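All protein chains but one are shown in place.
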Amino acid sequence: MKRPGKMLREVLSHLTKKPATKKYPAEPIKLPDGFRGRLRFYPEKCVGCKLCMKDCPANAITIEKVGDTFEAIVNLDRCIYCAQCVDSCNKKALEMTKQFELAQIDRRALKVKV
Amino acid sequence: MMMQLFYILIFPGFLFLYLMSFILEYEDRIIYARLQNRKGPPLFQPLADFIKLLAKEDIVPECADKKIFKLMPMIALTAVVTSFFYIPIWGVNSLYPFKGDLIVVLYLLTIPTVTFFLAGWSSTSLYSTIGAVRTLTQLFSYEVLLFLSVLSPAMLADSWSLGDMASFYNERPAMMLFNIVAFGMSLVAMLGKLEKVPFDIAEAETEIVGGTFTEYSGRLFAFFRMAINMEMVVGASLIAAVFLPFGLTLDPVYGFMLYIVKVFFVIFFLSVGRTVFARLRIDQMVSVCWKYFAPIAFAQIVLILIVKGVVL
Partner (left out) sequence: MGTVKIPIGPQHPALKEPESFLISLDGERIKDVGMRLGYNHRGVEKAAEGRTYIQNIYLIERVCGICSHSHSTAFIQAVEEVAGVEIPKRAKYIRSIVGELERVHSHLLWLGVAGHEVGFDTLLMYSWRDREVVMELLAAIGGNRVNYAMNTFGGARRDLDKDMLERILKAVDVLEDRTKYYINIATKETTLIKRLSGVGYISKDDVIKLGTVGPTGRASGISRDARKDDPYAAYGEVDFNVITDTHCDVYGRAVVRLLELMETYKIIRQLIKNIPDGDIAVRFPRRVPAGEATSRYEAPRGEDVHYVKGNGTDKPERVKLRAPTLANLMSVAKMLEDDNLADVPIAIAAIDPCFSCTDRMIKLEHSSGNSEIVTWGDLRKRSIDFYRTQHGIDFSELNKKYRGNL
């Protein structure tokens, strides 16, 4: 039957229920496995093919040779967290972590060695 | 003299009204939030909003009528605060009772609406102008309803004085039950008066930005908001005094607590009302008010007349 106030019962039943609001940041948020957050780099696995650099849609990652090993520098503000570099890497030297709270006041602090 | 000043400025006058307006705004917001399954604001949020607005810059539009623009918030506030003195809070009598104070309260409550219109009109913004016109159109649809519904208990008590009405119902509590329909109608009219959903047509943010208050900012807007919140307190107190006049001979402390409970009860209805409806269009509101609510209120008056003839 059509009537005004059709949601009344549903609405009143929520008076005693716990709010659905997530209390972030007071309570940490639960992230699913496989979440795409900040990159992690394993220098010992890297062979320096730079495929990740080539495929990165945002030109966020740079691999540099330092001495005998490699170093990955990521611009966290440019990174779009698509994980294409992880897919492109044949040696599994890159990996996504669950870390996502990356805000910084200073922009330069976002250019990090991962 | 000192006592009078205390009454007017501190309790139950301005300061009490000021604090009560924050408490009731909080209650309204938290119930609204809980009904929507949200957490809602913390207790001090209304006060924090007010202080923040006070700290902001006042911007007056270049083309606006500056005097009226600046004056209107104050007039709205004054009218609301004045009307509060004539409403009994606990006990039978208000601060300054006289014969016909009910009518005065109703008229004083109309003034804020008129100031909204003038404020919107004088700020010359397109959105404000449309909001102002809507405010007046709205006034014509809910004002009659409010008067009809508030006057029917007065007719039953045979008095235009809130004090006399209170003592009448205090002696014959069962008589209150005849006014239930009018109670419902007065809640509807109060939703219109306070411009809450489904009658927030004059400040419908998705259509005309902020309506009447589009150009208001800073202190002036803070005072307007305060006036609206105080109007909520006064309106709830009026409804409580007219429709729920029981327990008035209690000890002042208990009487005061009972008053708070009554006001919370009225605000709860208003909050639920604004939760479960969609905003109506202005033409729909006018037709609903005149086609359905006004006849119901008339029927209530007819009922009262019959009751008066038969019972009294």
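Brief remarks on what is shown
Going by the order they are written in, the chains are A and B; count residues from 1 in each one.
Operating definition for what follows: a contact is a pair of C-beta atoms (placed from the backbone, for glycine too) under 8 Å apart; a residue touches a chain by one contact, two chains touch by 3 or more.
Values in this document were obtained by computation on a predicted structure and should not be read as measured data.
Partners of the chain left out, restricted to shown chains and counted across the full complex, are A, B.
Within the full complex, the residue among B:Leu53, B:Val80, B:Ala204 or B:Leu270 touching the omitted chain is B:Ala204. In the full complex, chain B touches the hidden chain at residues 35-38, 126-127, 129-130, 133, 197-198, 200-201, 204-209, 275-284. Even with one chain removed from view, chain A keeps its contact list with that chain: residues 1-7, 10-11, 20, 31-36, 54-58, 80-84, 87-88, 96.
Here, only the chains that are shown with their structure count from here on.
Centre-to-centre separation between chain A and chain B, using Cα means, comes to 50 Å. Per the touch definition, chain B reaches chain A in the complex via residues 31, 33-40, 272, 275-277.
Across the interface of their complex, chain B is touched by residues 4-8, 11-12, 14-15, 17, 19-21, 23 of chain A.
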